[in-house]
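I have a structure I would like to understand better, so I am pasting it below and will then ask my questions one at a time.
Note that this complex is displayed minus one protein chain, with the remaining chains in position.
Entry: chain A
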Amino acid sequence: MSSRLDFELDDPLVNTHVPAKRRKKVIGLDDLLADHYKEEGKRIEVKSKRKKPQNNDSSDDEDNTKEAHLSTALDRYHKQMQDMGSDDEVTNWGLRVFGTQKNPPDSDFSELRSCELLQSFYDNNLDSLVGLNREEGDAFLEGLLVNGWLLKLVTTQNHVEAVVAKWTFNLMMFSSRGQLRTRACSFWCDIFSLENEDDTSYFKIDWVPNYSELRRALDIYGYTHDLSSNSTFSCADSQHVGPSQNIRTWIKFVTASCQVRSKRPMFSSAEAEELIEVIVSLFLDRQLEGLSASLYKCMLATISYFTDEEWNISCEKVAKSIANRVPRDLNCLRAVECISGVDPRSKSLRSKVAYQILTAYLDFQIASDEEILNTLISIKVDERSCDLFKVYIYLILTENWLLWGSKLDDKPVICEMWRVLLRNCSCLIPSTDLRSYALKIRDRASYLLHCSSIN
């Protein structure tokens, strides 16, 4: 194939345009064409490209026959590229974690009208004075909640009645009115933070939501825990697909309730483990991208919920379970990278998750670190048949596993093997390699190699 195009290779017209499109690393048209016909699975911007050669056709008519050849060849070339581009389209992370929303539970808060808070009004005939009638008791309480009075009243009494607790929790999780759910959420968060700040304050809360309540709320938002079978949900009813706005208050409530562990342990460690997994999967949904800051906070709070002893066991368990659940594509990298690593715990979790995904990927049941690295080193990245996408994922996972875990200083063998791996990836792949992920691997490896030589 390439021999047919020999006469075009020196054409200055093409030479000037095509390389400029590509990132500057590409040397020239000769490499480009040669590699293009040899390799598969490369992505490229097509649209703008197609226009330019056509413009060239019209502007320059010195050598018509040559150009006719050129344009047909280029057309074919673009067509093929387009085909390949579509093969390769799924290159980004993102899962649909939320399916169709269910209807919120029918909650009847008629007993709210007879709660102690309101009852004291009726008992003393104050209701007419404050404009309260028996049918509108909950509307009156809503007013108190929105204006911040409910918290004041509750703090005077240090007591939250069960019905008030249930009612505010329900508003927070299922209310469609933004102000009500925000206020209900800050009502709970304020109570928790008062308890947290002050050793002497403790609220008698007759009903505290437990983990299953939180899970139930998630289910109603359409949350699906099973990430592997991520079939696209039917988009027929677009009004109810995707997470509910209440997910924001859900995240905040979880954050706050994890922070009061010392006063009010609300979850078992197994439940907290599951919470971490839930948060990781929330990170995987692109629709929640804008909430990443609160998700980070929530993750840190959940991680610090454990006691030290619990954490030693739970960290491993969480890592394994995440590794089993995330799909084997770019999503698994996102799952690793969403663990912030600002504190030692999240750092070690990140390393462990990366390790678990890596071993699951390589299908090792039990393997020593050296064996894993040996397998990785033995991958021939310069061979055409090599699946570079996998190599890329391996590389990033290994990086996270080794560099975020315990210090490498006392493991010289591992350290040396890591460098060999990096050298393989950076030196065996030429800068002109057009396979997808080739340059990503190369750049990443040379960056890491450079960093490791400095430190």
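In this section, a contact is a pair of C-beta atoms (placed from the backbone, for glycine too) under 8 Å apart; a residue touches a chain by one contact, two chains touch by 3 or more; residues count from 1.
Everything that follows uses one rule, which is that contacts and distances are computed from a predicted model.
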item: Chain not displayed: protein name in its UniProt record ("Interleukin 19", "Negative regulator of systemic acquired resistance SNI1 isoform X1", "Fanconi anemia group C protein homolog" or "General transcription and DNA repair factor IIH subunit TFB2"); value: "Negative regulator of systemic acquired resistance SNI1 isoform X1"
item: Touching the absent chain when the full complex is considered, from A:269, A:287 or A:304; value: A:287
item: Absent-chain contact - pick from A:65, A:103, A:156 or A:212; value: A:156
item: Those residues of chain A which, in the complete complex, touch the missing chain; value: 23-27, 43, 45, 91-92, 94, 116, 120-121, 123-126, 128-132, 136, 139-140, 143-144, 146-149, 152-153, 155-159, 176-179, 181-182, 194, 197-198, 201, 204, 232, 235, 238-239, 242-245, 247-248, 286-294, 296, 337, 341-342, 347, 403-404, 431, 439-440, 442-444, 446-447, 450-451, 453-454
